[in-house]
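Here the complex is missing a single protein chain, while all its other protein chains stay put.
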Amino acid sequence: MLIVMQVRASEQQIEKVCGVVREMGLTPHPIPGSMRMAIGITGNKSRIDEGRIISMPGVVEVIHVTQDYKLTSREMKPEDTVVDVLGAKIGGEKIAVIAGTCAVESLDITMKVAEAIRSAGSIMLRGGAYKPRTSPYSFQGLGEEGLKILASAREKTGLPVVTEAVDTDTFDIVAEYADIVQIGARNMQNYSLLKKAGRARKPILLKRGISATIKEFLLAAEYIMSEGNYNVILCERGVRTFSDYSRYTLDISSIPELKMLTHLPVIVDPSHAAGRWGMVIPLARAAIAAGADGLIVEVHPEPEKALSDGAQSLKIKMFEQMMKEISLIARAIGREMA
Amino acid sequence: MLIVMQVRASEQQIEKVCGVVREMGLTPHPIPGSMRMAIGITGNKSRIDEGRIISMPGVVEVIHVTQDYKLTSREMKPEDTVVDVLGAKIGGEKIAVIAGTCAVESLDITMKVAEAIRSAGSIMLRGGAYKPRTSPYSFQGLGEEGLKILASAREKTGLPVVTEAVDTDTFDIVAEYADIVQIGARNMQNYSLLKKAGRARKPILLKRGISATIKEFLLAAEYIMSEGNYNVILCERGVRTFSDYSRYTLDISSIPELKMLTHLPVIVDPSHAAGRWGMVIPLARAAIAAGADGLIVEVHPEPEKALSDGAQSLKIKMFEQMMKEISLIARAIGREMA
Amino acid sequence: MLIVMQVRASEQQIEKVCGVVREMGLTPHPIPGSMRMAIGITGNKSRIDEGRIISMPGVVEVIHVTQDYKLTSREMKPEDTVVDVLGAKIGGEKIAVIAGTCAVESLDITMKVAEAIRSAGSIMLRGGAYKPRTSPYSFQGLGEEGLKILASAREKTGLPVVTEAVDTDTFDIVAEYADIVQIGARNMQNYSLLKKAGRARKPILLKRGISATIKEFLLAAEYIMSEGNYNVILCERGVRTFSDYSRYTLDISSIPELKMLTHLPVIVDPSHAAGRWGMVIPLARAAIAAGADGLIVEVHPEPEKALSDGAQSLKIKMFEQMMKEISLIARAIGREMA
Partner (left out) sequence: MLIVMQVRASEQQIEKVCGVVREMGLTPHPIPGSMRMAIGITGNKSRIDEGRIISMPGVVEVIHVTQDYKLTSREMKPEDTVVDVLGAKIGGEKIAVIAGTCAVESLDITMKVAEAIRSAGSIMLRGGAYKPRTSPYSFQGLGEEGLKILASAREKTGLPVVTEAVDTDTFDIVAEYADIVQIGARNMQNYSLLKKAGRARKPILLKRGISATIKEFLLAAEYIMSEGNYNVILCERGVRTFSDYSRYTLDISSIPELKMLTHLPVIVDPSHAAGRWGMVIPLARAAIAAGADGLIVEVHPEPEKALSDGAQSLKIKMFEQMMKEISLIARAIGREMA
């Protein structure tokens, strides 16, 4: 349900409508637009008294949202959401590239990578301090030490940092250090973590589960938004199919589909999809050409020595090459690099 | 790595070996067999001093386990694990059936179902108090009230209860009431939850993720076992494929495969795989015929009024029919109902 | 569209109705039932003049078939189709087992297998004379020489033979020697071959394509039936999924689904689904338990020397074991071996 306010509706009118919505036992979500405010409503819709709302001052109309996902849908908010992190923007016209090592390994490596990717035009640094690993016996990340390394790198380079929170227990400490908190593919339906992310003040980068449908993906984002955090970035990273030559099958069609269905920014992780570096650049080009708002890419100065996912990491030279190529693609479709 | 002890090794000898393993910075996991004790070792294998161990009194040999999963593998423990809950057994020769409503709805409905399934030969009651739901706006379960209803039903019928823990925050309260704690398909790679389950004293029913490989499934069980909880029951519940007429595709081949690779009990959930009641009984029969150690089935007195997953719930009469049919199948393959 | 005739409708009345249907530019398909005759109609339904038909002597009613597949559907023919080949029956109450080597290799091997499977209770012999192979450089079968070997084996053992036709060019020669002509999974949507099969007088064993939906499978059978050959046997042989430990994923749920939607016999090929012999028996048991009308299984006296698919062939001893086990399963579900 969506309440559309008049262009000149006052803040007071908006607040009154929200109050009435709350009185009905529902939750109002103010959605500012370039022209006017709208108010999304979630909760048990049998409780709504439309007649009462429609007659309130400042209200133009009440719209029924047909999708199961509400706050994430373009029906609710036609304009693109732009997530702004310390001035770095994801969403909107420009193409944003996030890059870094898979796991944070040492300050030295992180600094080397951070400086290299910044020079190449990347606007944000990635790196995992807490790593979800398929085997309990694999390297599980440096933990808080890793977060501190990321914070040092941010201080020295000015690059905001993206890092993953793997559970509710460590979410708060991750959110304290991170500028954007990533929720990984394995946790896309970890609803407690999604709700916790929804109550956080940091933007969330949500990766698609390896066999999630588009609807399930948007409903996972809805979990976050329904708790009040509207700064969500969606990330396609490949799905699991019968295909055996790439680690996952990059679902390139999901990009135009998501851009149609939701106002949230959509980025692509070509590194995890490919599983080997030789395929990363073509997939990166394809993602931008298909309309993605950015990329998140793994880079390592010496991939053969990486503690995690070395096979899919680009060397710095290759990353620079990738940046040149995608900036040409961006221009070809009338966009430019952030 | 597995240390095989002599048939007549004393407890003292076993304890000494465990002590030496710990000294090396590794974790010993005593695995009792019908004939003799073995000690699984997990941790950084570069630290192990095999010569020292092999020369200790009571030690027969040190075996290298070739699989990535160790404690779950049949290499480590050739004999079937039997999970015993208040005298109800899962694993071994007998076929165990767990049944109940999808979500706990009320004491009245739970009691009605509990009595009916006990009469029909079911040895355990299921019901979700905390429900993981794809949409944030769907019914999320009764929470602790649901757990109390399950406890009442156990008291009145003597049936142990299985219920799901959806996150680390509520795990403890679930484990307090439940006899077996279920970890659902969406959480199969929620490693914090798996580790928490590994430190609990209650057996764990682990469902396969909808696109998990067999290896990923066993590594998820390994997370639990590596923390010291060896009472794990595996549950196949269908995988996601292109096939569109059943909710999931029951991977029947996984049953003989798992029985070969692991000593853990393997049960099947035909209700979630099918997604509609008309297909539940044939799948239940097939599961037992393929070698499953049991079933977990949804039953509801009035499926059309169920708050969750009514379409796939059997009416009580149908459940009784199912029990008759699978007991005949059990006998045909030389097993009997628990 | 289905015309239901009166119980006592005369042959003349039936023939008249068929004549009128043909006059309208449509094709009539007489479908005998245990009680009365029905006449399926295929073709451009805009041409039908229902009023004219309903008023003809002997006609009870005209029913609209809601599915895209018509002649294959249970709506058109509620009773099970039984395919009878030289007295060997597939479909109906009894369980039929077809067995033999993957490819025909020599008269000696074929005779050895034929005698062994007959003693064990198999009612039909399989063996490929023309082999569809993924690589042009693999063994492509003995061709007509293979067909002659099968014919000799039939003569000596009395077992009817099933063998594959891989294209329209060799269909006629295959149909000349074979008692049932198999159309393999790769050819499930080879429409020219299906139409040719539809004009043949031999029953057709149609295997499901490795990623065919149930609807596509039934429409493939419809191609055969719409040309006038109503003796079609459907065979589930596994579908392609992300799962990597069996060659294909046996879609066990397809059995109850197909038995509900169509009157045609449904059998299962556990050998191709599994891809290795150790998994064949549990899958065979599961298939029968799920309601399959029979099996088609690969058997070889010395699998390690087989020219094709040795890994998935049962040795003769194992096949005998399988027959014992499935006859017990058959009895458990109230059926018996053919």
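In order of appearance the chains are A, B and C, and numbering begins at 1 in each one.
Quick note on the criterion: a contact is a pair of C-beta atoms (placed from the backbone, for glycine too) under 8 Å apart; a residue touches a chain by one contact, two chains touch by 3 or more.
If you're wondering where the values come from, they're calculated on a predicted model, not measured in any experiment.
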item	value
Which of C:Tyr177, C:Tyr223, C:Tyr245 or C:Trp277 contacts the chain that the document leaves out	C:Tyr223
Contact with the hidden chain (one of C:Thr101, C:Ser122, C:Thr157 or C:Asn190)	C:Asn190
Selected from A:Ser152, A:Ser246 or A:Gln321 as touching the chain missing from the view	A:Ser246
Residue among C:Gln13, C:Thr42 or C:Ser152 that touches the chain left out of view	C:Thr42
For subunit A, residues in touch with the removed chain	211, 213-214, 239, 241-246, 249-257, 260, 273-274, 278-279, 282-283, 285-291, 325, 328-329, 331-333
Residue numbers in subunit C that touch the chain omitted from display	42-43, 68-70, 132-137, 166-169, 186-187, 189-193, 195, 210-211, 216, 219, 222-223, 226, 240
Contact footprint on subunit B, counting only the chain that is left out	211, 240-242, 244
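Assume only the chains that are shown with their structure count from here on.
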item	value
Separation of subunit B from subunit C, taking each centre as the mean of its C-alpha atoms, in whole Å	39
Intercentroid distance (Cα basis), subunit C paired with subunit A, Å	51
Per-residue overlap in subunit B, given as positions that touch at least 2 other chains	211
